[in-house]
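Attaching a single structure in C-alpha cells format; questions to follow.
Note that one protein chain is taken out, while the other chains of the complex remain in position.
Order as written gives the chain letters A, B and C; numbering starts at 1 within each chain.
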Amino acid sequence: MKKLINKPEDVVREELEGIALAHPDLVKVSYDPYYIVRADAPVKGKVGLVSGGGSGHEPLHGGYVGMGMLDAACPGEVFTSPTPDQMLEATKAVNGGAGVLHIVKNYTGDVMNFEMAAEMAQMEGIEVTSVVTNDDVAVQDSLYTAGRRGVGITVFVEKIAGAAAEEGRSLAEVTAVAKKVNDWGRSMGMALTSCVVPQAGKPTFDLGEDEMEIGIGIHGEPGRKRMKIAPADEIVEMLAEPIIHDLPYKEGDQVIAMVNGMGGTPLIELYIAYRKLHHILAGHGITVVRNLVGNYITSLEMAGMSITLMKADDELIKLWDAPVKTAALRWGV
Amino acid sequence: MKKLINKPEDVVREELEGIALAHPDLVKVSYDPYYIVRADAPVKGKVGLVSGGGSGHEPLHGGYVGMGMLDAACPGEVFTSPTPDQMLEATKAVNGGAGVLHIVKNYTGDVMNFEMAAEMAQMEGIEVTSVVTNDDVAVQDSLYTAGRRGVGITVFVEKIAGAAAEEGRSLAEVTAVAKKVNDWGRSMGMALTSCVVPQAGKPTFDLGEDEMEIGIGIHGEPGRKRMKIAPADEIVEMLAEPIIHDLPYKEGDQVIAMVNGMGGTPLIELYIAYRKLHHILAGHGITVVRNLVGNYITSLEMAGMSITLMKADDELIKLWDAPVKTAALRWGV
Amino acid sequence: MISKKEILAWLHRYREVLAENKEYLTGLDAAIGDADHGINMDRGFGAVEKKLDGVADKDIGTILKTVGMTLVTTVGGAGGPLYGTFFLKAGMTLSGKNELTAEDMVAALNSAIEGVKMRGKATTGEKTMLDALVPALEAMQKSVADGGDIHAALVAATTAAEEGMKATIPMLATKGRASYLGERSIGHQDPGATSSYLMLKTAAETIGVS
Partner (left out) sequence: MISKKEILAWLHRYREVLAENKEYLTGLDAAIGDADHGINMDRGFGAVEKKLDGVADKDIGTILKTVGMTLVTTVGGAGGPLYGTFFLKAGMTLSGKNELTAEDMVAALNSAIEGVKMRGKATTGEKTMLDALVPALEAMQKSVADGGDIHAALVAATTAAEEGMKATIPMLATKGRASYLGERSIGHQDPGATSSYLMLKTAAETIGVS
C-alpha cells in the first residue's frame, strides 16, 4: 500500500485537521463527534442542509460545505457510514429554525444511521426531512434489492438544494427540489484499477492488466461486469447509453452533465471522455447546458470515471448558476 | 497501460476537443497549430499572457486560460515542449497592442522553443518579454547545469501576472511582478509511483512496492533520491525544510502555500499533508495567508505530491485575491 | 443462571475474537461489499472494551444498553445500527437483571432479532446476519423447550448459526450492499452472518461452561 498517510486509523482525523487549517474562512470542524460545518452556522431562518457518508470520496462531502451548498458534512471512517451522534450534532449545529434536510446516499448503512439521527433530532424538536439519492443505473432497481446506489447526483442535489435554501425557500420546498434533482438524474461508473482502503491495506478487488470493471460503485464495490479494457470512446458509450435510456433522456432535453474522475484519473482523460459524451448526447438530440469535468465524487486512488446526467429546466439551471462558495465548488462570488 | 484514451497519438487533439466543448464560454481552441485562447481574445490594450508546455500536467496550462489569468496556452505532446509556430500564432492571437509576456518553465526544450517563437514574433513587430520559472529546489542551481526546473510556482506566476495584466499594467510592470513571484517562490515534489506516457506505454521509472522517489520533476524524470516509503509527516518535512531554507523563508514571513497532487493522489492525503505543512511553517514563525490544496500541476496519473511556497507581500496578496475565471481556478466572479 | 461475570467474559472474549478475525471478516466483505466489516466491528468492540469497566457494577440490562449505544456511535455503516439495535433491544429486555435464566436469554435474543429486522427492514433468506441469528434463536428455543440447560442451548444455537452462515453462500443478496451485485453476490459467505455466528460461538465458549 502506497499512501501519503501516517497511521491508517488517523486518516480521517488528520484530514479534518487539514481542512480546518486550510479553510478557516469557509468552515469550522468539530472533532467530537466529527463534523464539518459552515463557518457562519447556524444561518438564522435558513433551511439547514446536512449530508455525510464514508470518507474517501473527497471532495464529497466536506468540500461542499459553504455558502450556497451544504451547511454541514459528517465524515465516517473510509467507506463507512458515519454514526447517528455525528449527524445529530451536525443537525443541531445548523438548525437555524427553519428545519434541516438530510441528504443521504442510498446505502443501507447510511440510510439506517441517518434514520436514527433523524429520529433523535425530531425528539429534540428539530424538524428533519431527508432525501435519499439513488441514481446508479448499474444497479437493478427492484422491490427485491436495497434499490439503486446514490452516486454522482448527490453533488447536484447538494448544489441545487443548497441554492434553494440560500434563496430562503421552506423546508418542504427545498426537499421537493432535492427530490426533483434526484428523480431527474442518472449515473454510471467504471474502474480501470481498484482502490486500497487504508485500514485494509490491499486492493479491494483485483483487476488484470488488460481488464476493467463496468458499473462499479464508489466504495470499491465490484461492478456488474468485468471485461477487456476498451478505447475511451467505447467505454463512454457503455456508460452513456444505459443512462440515457434509463430515465429516458429524450430529443430536445437539456441536461447538466458531469464527467467525474474516480481519484486516480488524469484530467486529460476526463476531457477526452467529455468530448465523446457530448457527441453521443448530440446524436440523441440532447443539449448539455452546463457541465463539470473533474474529481467531484471519488473512490480514493481508483482510476476510472463516472458519468452523471441531470435533466435541467429553467428552475434547476437558475439554481445551478446561483453563487456557491465552498472549497471544491465555487462560482459567482 | 491502463488509460481512458483512444489512440495514444490522438490524446492531445481529443483533449482539446473536450476542452472546447466543455468551456465555450471561457476559451476557443485552435487546432492548426494547437493553442487554447481566451474566448474574448485579443483584449484590447491589455498585456497578453501566453504559456505552454508539454501536455500531461493538466489543469496546467489550458485550465488557467481565462479572465484574470492566461490569454493563451500552447499544449505540446505529452511531456514534450510545444513548437514555436504554436507559440507564435498564440502570441499573435492575444496581442492587444500592449505586448505579450511568455511564461516559460525552465526546461531546455521549452526555453529554446519559446526563444524561437519570441524571435519570430518580434520580427512581426510584437513586443515580447519572457519569464522563465525555476523554483525546484530539488535541482542544484549552478553555472554548470541547465539551472532549476520550473514547477509549481508557474501556477502562481500565471495567476498573479494575470491579475496584474487585467489591472491594465504595462508589459514591463507585468513582467516585473511575474519575476518577483518566481524569485519569491520555491517548490519540491515526490512520487509514490511513476507515470506512463501514453505513447511510451510503460512506466517511465520503476519503484519498488516500498519505495518512493524524492525530488522528482513533473515529467516522470527520476528524482535525486530513492528511499523507503515514510509516513506522510516525514515526507512533508523532507520537502518543506529544504524549501524553507533555500530562499530562505524567515520568521514573520507571510506565504501563499500550495499542496499539489501529482494526478493520482486522493485529496484526503493532500489535506493530511497540508496539516503537517501548516504546523512546520508555524514552527518557523511563518504564516500561511492563502493556500491551494488539490491537483494544479500534475504528472499524468503519478501518485505523489509537491509543495510550493511563495513569500507574499500586500501587492501579491491583492493580486492573488483578484477575480479569476478559468476552468480550473475561479473566484471573485 | 447466567451471571453478570459470564456476560462480561463473553463481551471481553468477543472483542478478542473480532480482533483475531478482523482481516477474515474484512476479506469476506471485500468480495461482496466494501471491505470494512472486520475493521468496523473491531473498532466498535474496541470502544466497548473501554466502556465495560465503567459499567461492570451496573445490571446486565444497563451493560448491554451501553454496548448498544457504543456500537451505534462508533461502528457506522450497516453494522453499527444493526448490532447497536441488537444490544439496545436485548438490554431493554433485561433491564434491572443481575442474572439471567434460560428464558431471559431466549427473550433477549428474540427482541434483539426483532430490533434488527425492524431497523434493517429485512427477513431471512436475504443473505444477511439474520440468516445466522434467526436459526440460532429457533434452535435455542427448541433446546430450552426440550429441557436443555443454558450451555446446551447456546451450543445448539451456535451449530444452527454456523449452518445458517454457510447457507448464505449460495444465496442471492437482496439487502445491504451485496444486493448491488445481483447474481455476482452468489457464491460468497455473508460477513455479517459470519460475525453473528462468531458472537454466538463465543457465547457458547464463555457462558454456562463451568
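A few notes on this one:
Quick note on the criterion: a contact is a pair of C-beta atoms (placed from the backbone, for glycine too) under 8 Å apart; a residue touches a chain by one contact, two chains touch by 3 or more.
Quick caveat, the model's predicted, so the values are computed rather than measured.
Among the chains on display, the ones the left-out chain touches in the entire complex are B. When the omitted chain is restored, the residue from B:P84, B:G99, B:G152 or B:G294 that touches it is B:P84. Across the entire complex, the residue among B:Y35, B:Y64, B:Y107 or B:W320 in touch with the chain not shown is B:Y107. The chain not shown here is touched by just one of B:A118, B:A178 or B:V197, and that residue is B:V197.
Touch with the chain that is not drawn comes from one residue among B:E158, B:E221 or B:D253, which is B:E221.
Mapped onto subunit B, the interface with the missing chain covers residues 33, 54, 76-85, 107-109, 112-113, 115-116, 136, 138-140, 144-146, 149, 197, 199-200, 204-205, 217, 219-222, 224.
Going forward, only the chains that are shown with their structure count from here on.
Centroid analysis (C-alpha atoms only) places B farthest from subunit C.
The mean-CA centres of subunit A and subunit C are about 32 angstrom from one another, to the nearest whole unit. Averaged C-alpha coordinates put the centre of subunit B at 55 Å from the centre of subunit C.
For subunit A, residues touching at least two other chains, in rising order: 78.
Annotation for subunit C: no residues touch 2 or more other chains.
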